[in-house]
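Note that one protein chain of the assembly has been removed; the remaining protein chains are unaltered in position.
By letter and in written order, the chains are A and B; residue numbering begins at 1 in each of them.
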Amino acid sequence: MIGYYFRLAFASFRRTPGLGILMVLAVAVGIGVCVVTLTYYHAISGNPIWWKGDQLYSVTLDNWDPREPADPSRPTLPPDQLTYRDAEHIWQSDIPKRTTIMYRGYGIISGDGLNGPLKPAPTTTRITTGAFFPMFDVPFEYGKGWSNNADVAPEPVVVISHELNQRLFGGTDSVGRTIRWNDTPFRIIGVLAEWDPQPKYYDLTTGNFNPAEDVYLPWKWGETLSIQSDGSSNCWKIQDVQTFQGLAQSECVWVQAWVELPNFIARSRMQSFLDNYTNAERKHGRFPRPQNNRLTDVDQWLKVNKVVTNDNRVLVGLAFAFLAVCLINTVGLLLAKFLNAAPLSGLRRALGASKKQLFLQHMVEVSTIAGAGAVLGLGLGALGLAGIRELYERTATSPHPSGVASLLYLNISSYLTAVTLAVVATFICGLYPAWRVGRLQPASYLKNQ
Amino acid sequence: MNVPFRPIISALFRNRAGALLVAAQVAIALAVLVNAVYMVKQRVDLINRPTGIDVDNIFVVGVQGFTKDFDYRAMLDEDISWLRSIPGVIGVTATNSVPLSGGGSSDYFKLTPDAKTGGRDALVNYFHFNEQGADALGLNVIAGRWFTREEVQPPGGTLYAVYSGPIVVTKDYADRMFPKGDALGKVIYGSSSQPLTIIGIVDHMIGSWPVGVDYPTQIMYMAFEPAGPGTRYLVRTQPGLRDQLMRKVEAELGQRNVKRAVNYVRTLKLYQDRSYLTQRNMSIYLIVVTGLLMAITSFGIFALATFNVSTRTKQVGTRRAVGARRRDVVAHFLVENWLITTVGVFVGCVLALAAGHLLSLQYDLPRVDLYYIVGGVVVMWLVGLAAAWHPSRRAARISPALATRTV
Partner (left out) sequence: MLEMHNISKIFRADLIETHALRDFSLSVKGGEFVAVTGPSGSGKTTFLNVAGLLESFDTGRYLLDGADVSNLSDDERSRLRNEKIGFIFQGFNLIPDLNIYDNVDVPLRYRRMSAKERHERISSALDLVGLSSRTKHMPSQLSGGQQQRAAIARALAGDPKFLLADEPTGNLDSLMARQVLDLLEQINEMGTTIIMVTHDIELARRAERNVHVVDGQISDFKSFEARATESFATAGAR
């Protein structure tokens, strides 16, 4: 029977192909706009490490000015980064399974590449503890990361990104080679596979969709080479910050800290560790504000830092208003079409079709239209996403494509969106017209048509 | 022209589902149109604000020393004097951050040395510039003067180094700190209570953050070389020479000193575009979606009018047979359609206001102006008329002879 209904739907389409195409287009444009918007929204609101969502926590402590909060517009929040000394103290704790303390630096890569001396080139650099790689599930193409020892007594080892390895060594296995970072030689011990989590949840201070860094150096090199933060730094206290040592001892915040806490017990132990620490520091005149130490999981971290803006929510609302208009449009067209064909439906009723059968027949026709609209809508969605990527990439300064544009491709969620919307569209568009057809008095359409 | 309103209305009631659906489309379309146009207008205004900077003729050079024996001071002097020697260059300054880029430094300053908090809680965005800073940006100094070469202090150890000495401020900041307008010559104090003397006032400039802060035009300029070992130069050229000089700098600057890398040579316009990227993309998206929405809606009106005409072919033939003129028929359908659109427009006004209210409440957007709604109503009426025009004309072409024929 369903097959028969599909044949009828096709015949109906052939009767008024123009109207059919327009209905499919209306559904397709509506679904297309929604797919683009929701894919975009999903991309920016996604948690790129959802599978460890309940284990990774950002650490923040409120060491700020007693007279005012770090962010006057959101007075309940501590600053979004830590001081160098507090970060180092947290690193000493053995409660977390792993601890990453880190900041972003900036250096010049030089030395010898595959084909002789390299042109000195700037690279973004992350000064971090070695736990970074296993903690954030960073994939390696060659080699591996470094151990805790390499952080404490800094060994001249470096991990570079897939992209930098392409640029310097044409993608070959460069483990064991030496490059110079700000003129200091480092031995490559690992090359990452392609990896660029978006949003860049582990450090949002330089932009929510900044690409991952190209070079990773063991933690203590920061102090050894006096590497200043290339990200954001905030200070409130009058202190001598003319040197790296001064900065490291100051109340300026510029270090990100993340801990891996596998369970609730570890989490509450970590919380008391932080609270005890700040209480102890208060005796030395630090942490003048009320106790406000936080362990924030990734989802919450993205929310607190407003990765999803109000504009984005407006866009989603707009997309659904748009879809509504497209669907209302389609309802109107279907109603016109079905009522135009009412004599045929009356005839079928006379020949013994039940209301249910006619209703089903019309619903099949509607779902065919919605299905075609969904397929076409996905196509339009792909086009729209390509358009948005183009908008973003026109002002890109990074040598490799990255940022939010790299997420703007149709993915599973886009397909799910399209399918769901098609089903919704079928019901919204089809129910009323199909019901109207079922209610027709068959007899009145049989005479003198 | 004789337009029978009562029969039209009763006909509408008989096909009320179709009419209501079109009215609903018109309503939503109007609500979206009004708010979208309003939001786009705000963004366009934001993007088109005067910056106070000669954006189109400035480029930015990023350099970074990396060797251990690197002499940052020497590089600054060498690079700046070389850049200034290029014919067509109007001014060059080193800077701690790039204006309009979205990244920069800010601080509070106090009206008295021992005040506990910043004066009037006014955050200021500060720049470390040299004696050509005003020329390098094309700033307009309206009171006092800009720095001299002698006033420019050598770089500090870090980017947070404390500065004390002469400053220039924008009028917005001056007025914020000294509402009476007597800022020139006044002294304000930094967090270490170090004194800064206002020696000049610039009429206007958008600083590091064109979007996202509520003090984009409160700027302070310090006569200070920015801390190394890397820095940026702002280079302003005579109109039309920018791209040519950028190529020259890119090709030649790097070879002048191998102990540092030239990271990039970019236009200031690129930074500005990047800062407004979200605003611009949002505007483009709003315009595209609203345009599509208007197209879909007018198509819906068109389809309903066509349907109404086609189901009433015989009726129209009869009307014609009993003496209706073509223009009576056209008027009949246009009026019918106008009534539908108007119902939608009324509901749409309410929706537009509600949506505007919601947006202003939830997302801190200013409430939509009423004349946008008036404009939207007129647009929807015109769209409705245009969409119904063709079907109405077709109705007018129905032959009166049709009335006598059995279809």
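The rule we apply is simple: contacts are C-beta pairs under 8 Å (C-beta built on N, C-alpha and C of every residue); 3 or more make two chains touch, one makes a residue touch a chain.
Treat the numbers as computed from the prediction; the structure is a model and nothing was measured.
Shown chains touched by the hidden chain across the complete assembly: A. Among A:Ala266, A:Leu347 or A:Val424, only A:Leu347 touches the chain that is left out of the view.
Residue-wise, the contact with the chain that is not shown comes from A:Gln357, picked out of A:Ser93, A:Gln166 or A:Gln357.
Listed for subunit A, the residues touching the missing chain in the whole complex are 1, 4, 11-12, 14-15, 343-344, 347-357, 441-443, 446-449.
Here is the rule we go by: only the chains that are shown with their structure count from here on.
As a whole-number value, the distance joining the C-alpha centres of subunit A and subunit B reads 25 Å. Remark: subunit A residues 19, 22, 26, 29-30, 33, 67-68, 106-108, 110, 119-122, 182-184, 228, 233, 235, 238, 241-244, 246-247, 252, 309-311, 313-315, 318-319, 321-322, 324-326, 328-329, 331-333, 335-336, 339-340, 388, 391-392, 394-395, 397, 432, 436, 448 touch subunit B in the complex. Within the complex formed with subunit A, the subunit B residues making contact are 17-18, 21-22, 24-25, 28-29, 31-32, 36, 39, 62, 64-68, 116-117, 156-161, 191-192, 230, 258, 260-261, 263-264, 266, 270, 273-274, 277-278, 280-282, 284-286, 289, 292-293, 296-297, 299-300, 303-304, 307, 310-311, 359, 362-365, 406.
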